[in-house]
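All remarks here apply to the structure that follows.
What follows is subunit A.
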Amino acid sequence: MMSYVADFIFMPLIAFVTGLGLVLMARRVRAKIERRVGPPVLQPIYDIVKLYAKKTQISHGIMHDLSIMMLLGGFITAEIFLPVPGFDGLAGEGDLITLIYIMMVPMLGLALGVGSCANPNGSIGISRALTAMLAYDIPFIIAVTGACMAYGTTNLIEIVQIQQAGGPASWGAATMPLLAFGGLLAVHGMMGKEPFEIYIAPAEIATGPMVEMSGKYMGALFIMQCFQLYTIGVIYTTLFLGGGENWPFFLAKVFAVVFISVAVTNVYGRFKTDTMIRWMWKWPTGIALAGLALVMAN
Partner candidate 1 sequence: MSLLLRRRFFWEEIDLMSLLDILLLVAALLASGLFVLGRGSFAGWLATVVYGLMLAVLAIAGLALDSGVAFIPSAMSFEILGRNLGWRLDGLGWFFALLTVGAAFFASWYGSGEWGRKQKRMGLQHALLALNVLAMLLLLSSGDLLSLFIGWELVSWAAFAIMTQGGGPAVAAAYRYMIYALAGAMAVFAAIMLVQNVTGGLGFADLQTAISAMSTAQVWVLFILFAAGFGVKMALMPFHLWQAPAYSETPGASSAFLNAVSARMGLFALILVLVKLTGLEALGSLAIPFTFMSAKSALMWVAAITMVVPTFIALMQTDARMLLTWHGIGQGGYMLLGVLVGTSLGTAGGLMHVFNYATYQAALFLAVTAVIHRAGTSDLDELGGLITRMPWTYVTLLMGIIGLAGLPPMNGFVSKWMIYKSLLDGGQPLLLIMAFAATLGTILSVYKLIHNIFLGQLRREHQHLKEAPVSMVLPMLILAGIGFVTGFMPGLALNITDIAQRAIGGDMLPHHLGGVTLATGSLNMLWVVGVLIGAIGAGALIFYLLGNRRYEVHQFDNYAGGHFLSADIRYHFSHEFYPGLARVIGPWYRGSIVRAEQGIGILVNVAGDLWQAVFRVAYTPLYMLLVVVLGLVFTGSWGIVP
Partner candidate 2 sequence: MSIPAKLNDVLHEMPGIKVRMMNERRVRVDLSPDTLPALLEILKGRLGYCHLSAISCVDWVQTDQFELVYHVWSHMLKTMVSAHIFISRQPGQFISVYDIHAPAGFFERDIHEMFGVHFEGAPNLNKFILTSWGGPPPMLKSFNTREYVEKTFDWVQYSPDWLKDIEAKGGGID
Partner candidate 3 sequence: MNTVPQIIFPVAIPLIAAFLLPIAGRCHAGFGRIFGRAAVLVTFLASALLAWQVAGAGPASSAMGGFKAPLGIVFYADNLAMAFVLLLNIGVWLFWPSGDEDRSGPYTLLLTLLGGGAGLVLSGDLFNIFVFYEIVAVASYGLAASGGSAAGFGASLRYLLLSALGSSLALMGIALVYAAAGTLNLADLALLAPDVLRGPPGAAAFLLLLIGFGVKAELFPVNSWVPEIYASAPVRVTSLLAGIVSKLALIVILRFLVLVFPMPSAYGLLLTLGILGVLAGELAAYRARDLNSTFAWSSIAQLGVIAIAFSIPGPAGIAAGIALALHHAVVKPAFFFIADKWRGDVKLLSGGARTSPLVAALFVLLSLSIIGIPPLPGFWAKYLLLDAAFSSSPAYWLAAAVVLAGAVVEGAYLFRAAGFFYGGPQKGRGAALFMPGELVPAFVLGAVLLVAMFAIAPLGAYITSMAVQAADVPAIAAQILLGGN
C-alpha cells in the first residue's frame, strides 16, 4: 500500500503541470497562426488562480458542487491508472477498458452539474457533448480493440513493454498504421478542438456547458482541460507510440500528439452535430475498421 502513496500524489501533479504546458502550447500555436504574440508563459496559471481567487462563488445547488468534485476526482483517478515512465501507478489493478470507463465518469459528472444549473444553453451543450462522445468513441474503440487484439493483452504496462521490446519498429503506429491514423482522428475529436467543438460553440450557446460556471467552478474546468489534454495524449502515446521509455522522449511524443491536433484545429470552422457524426462514422471508423481487418487477418 505504502508504495502507491508516491504514485497517488505525483502522478496527478505531473499530469497537471504537463497539462498546463499543453494548454500554453495550444494558445501559443493559435496566436502564432493568427500572427499574434500569444499569452505569457504563466498565463494558464494566472487564469486558474484568478478564477479560484474570485470573491463571490455562485452555485446552483449541491449537485453543481458535487459535479466539480466528480470532475476532478474522475480525472485524478484516470491519471493514477495511466502508466508513465517511472510511475506505474495502479495500471496493474485496472486495465485499458477500465481506464476508458473511468474517463467517462468526469464527463457524466460535468453533465449532471450543468444539468442542475437549469440553463437551456448548458443542456443543449451537454446534449451535443454526449452526441459528440458517441460519434468519436466508436472509431476510438475500434482502434483500441484492434490494438488489444494485436498485443493480446489489455494491461497497459505489458502493452508498453511489448512496444518497447523492438524499439520504434515495434511501435503500434509502425505495426498498425491504419489503426493508429484512425485513432488519431478519433483522438482529435476527443480533445474537443475546432472542427468538433460544437458543444462549446461560444456564438450559439454561450460556451455550452460552461455557461453558468464561474469562479472556482470555471477554475476546475480549466484544470479539467489540462488533465483532458494530458490523458488523451498519454493514452494515444501508450497505445500507438510506444509509451514512455524516459521522460524527455515521452513528453516530446505527448506534445507531438497534441500539437498535431492543435495545429489542425485553428484552420477549420465548426462542424454541425450531424455533420460531425457522419464524418466521424465515415472516415476514422472506415480507416480503423480496415486496420482491424488487417490485424484480424494475421
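Throughout what follows, a residue touches a chain if its C-beta (ideal position, glycine included) is under 8 Å from a C-beta of that chain, and two chains touch if they have at least 3 such contacts; residues count from 1.
If you want to know what made the cut, all candidates are chains of the complex that A comes from, given by their letters.
Quick caveat: nothing in here was measured; it's all calculated off a predicted structure.
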item: Touching partner of subunit A in this complex, picked from 1, 2 or 3; value: 1
item: Candidate 1-touching residues of subunit A, taken from the complex the two chains share; value: 8, 12, 52, 54-61, 63, 65, 68-74, 76-77, 80-81, 90, 92-98, 101-102, 104-105, 108, 111-112, 115-121, 123-124, 126-128, 130-131, 133-134, 137-138, 141-142, 145-146, 148-149, 152-155, 198, 206, 211-212, 215-216, 219-220, 272-274, 276-278, 281, 292, 296
